[in-house]
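These notes concern the structure reproduced below.
One chain of protein is taken out of this complex; the other chains stay put.
== chain A ==
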Amino acid sequence: MTYSPEVRERLELDAKEIIGKYPKARSALLPLLHLVQSEDGYVSDAGQEFCAEMLGLSKAEVVGVSTFYTMYKRKPAGDYHVGVCINTLCAVMGGDQIWEELSEHTGIGHEEATSDGKVSLERIECNAACDFAPVMMVNWEFFDNQTPESAKQLVDDLRAGKPVVPTRGPGRLCTFKETSRVLSGLPDELAGEGPSAAGPSLEGLRIAKANGWEAPK
């Protein structure tokens, strides 16, 4: 399978913009694989062929890289890719229970998608938001301080097409493909949305201010 001429032309324009940022073209491989996922929702055969052609690599070299990184999906992710942190701290704080209940509720397991293609699940490792444990991610946006109930509600809402908003992120949730485009280095216009910081991120500053503590002048 290959891309249609129209798709190919559009992707080539994007790819050239991305490649142009780097002193050496091969550095653009990870971004280009994100770009492929923004088109196909996974690293498709056609997409990997495309990366190889754009960078003058063999397809085997591209596949050798794409299979190393967990964010590149071997089969289509759901429109909303849902991660539950099951690393020690989140697991202990309730992530294990969230995962079990969510997997049972949706009938899907790790790296599987619902039959309607709306939601896929992943057991994720530490996502650097431990002070908000238990943490979930949807399309790599933060959904902090989850419970089994909130997690199931979240997935039900996603499948029903109801609006869902990250706890620290933009005012709307992008699809997996839209997110992948940002990761490829082609920004959207959502950076200004959402809080600067929230909750635990501000705890130390709040206490410092309450006590009049400052760094030395």
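The definition used in the following text is that a residue touches a chain if its C-beta (ideal position, glycine included) is under 8 Å from a C-beta of that chain, and two chains touch if they have at least 3 such contacts; residues count from 1.
Criterion: contacts and distances are computed from a predicted model.
Trainee: Among "Acetyl-coenzyme A carboxylase carboxyl transferase subunit alpha", "Chemotaxis protein CheC", "3-isopropylmalate dehydratase large subunit" or "NADH-quinone oxidoreductase subunit F", go ahead and choose the protein name stored in UniProt for the chain not displayed.
Mentor: The correct option from "Acetyl-coenzyme A carboxylase carboxyl transferase subunit alpha", "Chemotaxis protein CheC", "3-isopropylmalate dehydratase large subunit" or "NADH-quinone oxidoreductase subunit F" is "NADH-quinone oxidoreductase subunit F", the UniProt name of the unshown chain.
Trainee: Among A:A46, A:A91 or A:L121, which residue is in contact with the omitted chain in the full complex?
Mentor: Checking each option in A:A46, A:A91 or A:L121, the one touching the absent chain turns out to be A:A91.
Trainee: Can you list where chain A touches the absent chain?
Mentor: Residues in contact with the chain left out: 21-24, 26-31, 33-34, 55, 64-65, 68-72, 83, 86-89, 91-94, 96-97, 124-134, 137, 139-142, 145, 147, 166, 168-170, 174, 179, 182-185, 187-188, 190-192, 194-197, 199-208, 211, 213-216.
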